[in-house]
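Excluded from the complex is one protein chain; the other protein chains are retained at their positions.
Then we have subunit A:
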Amino acid sequence: MALELDHPVAAERSIASRLGPGIVTVASLAGLLAIWWVAAIVADSRVLPAPPAVVEAFWRDARTGELFFHLAMTLMRVAGAFVIAMVVGSAIGILLGMNREANRFFDPWLILFLNIPALVVIVLAYIWFGLNEAAAIGAIAVNKIPNVVVTLREGARALDRDLEEMAKVYRFGWTKTLRHVVLPQLQPYFAAASRSGISLIWKIALVVELLGRSNGVGFQINLYFQLFDVAAILAYTLAFVAVMLIIEFLLVQPFEAHSTRWRPKRARG
């Protein structure tokens, strides 16, 4: 009896594990979509459109090319600010992590910048530097830099002294040490900073566009807010989220897999 019962349970489990995490993701997203759809039907209101209305709004702006233009503008700002924030933030972070005196001096500055609201930075950037692209990208970058500094500072503090000594004895020199000893150790910290970075940056980018740019997803969302077109707002949001997911799967994850190929593989659960 017990044996008969055991058998189908084991088979079921193996089917579930064979279908893998891909199916789980799809099922989970489908569940979310279903809840939204049901809620929209129940509410029956302009402020909560059902999925087909959002698809229609997407198609309307996609056909004219308008949607892709605004997506591209936002993506350009996100990319520019991301590169600036990562380069400047990593350089400062590594420096502070390696130099105790500098860290003691600049730590209060860091706490100050970490706590300045994004909105204040954006407004001041526009007032001081004018309503232009440089001010917009600069404001996004300045919002992100303190987070990168904090993450990379931890990374630089955790650098392995033993390997540093080995590099010194074998006369690696500055560039060899940086490339083969220091940067690989910081890789997980770069990964963490860029993961949290991209998502934070694109949220701030929308506010920047809403306040002082005449294109981009943020500008469009403001426009549709004036028109009370919730379907279009959701269409733009979901389109940009989709772009970010594609970047994650096509760029970030393959790069991470490549740069961590030396790690012993963990057993899969």
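Heads up, the rule we're going with is that a contact is a pair of C-beta atoms (placed from the backbone, for glycine too) under 8 Å apart; a residue touches a chain by one contact, two chains touch by 3 or more; residues count from 1.
Going forward, contacts and distances are computed from a predicted model.
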Per UniProt, the name of the complex member that is left out, chosen from "Putative tricarboxylic transport membrane protein", "ATP-binding cassette domain-containing protein", "Urease accessory protein UreF" or "RNA polymerase sigma-70 factor (Sigma-E family)": "ATP-binding cassette domain-containing protein"
From A:163, A:178 or A:244, residue that would touch the chain that is not displayed: A:163
Sole contact to the chain not displayed, among A:181, A:223 or A:244: A:181
Residues in subunit A touching the chain absent from view: 162-163, 165-166, 168-172, 176, 180-181, 184, 187, 262-264
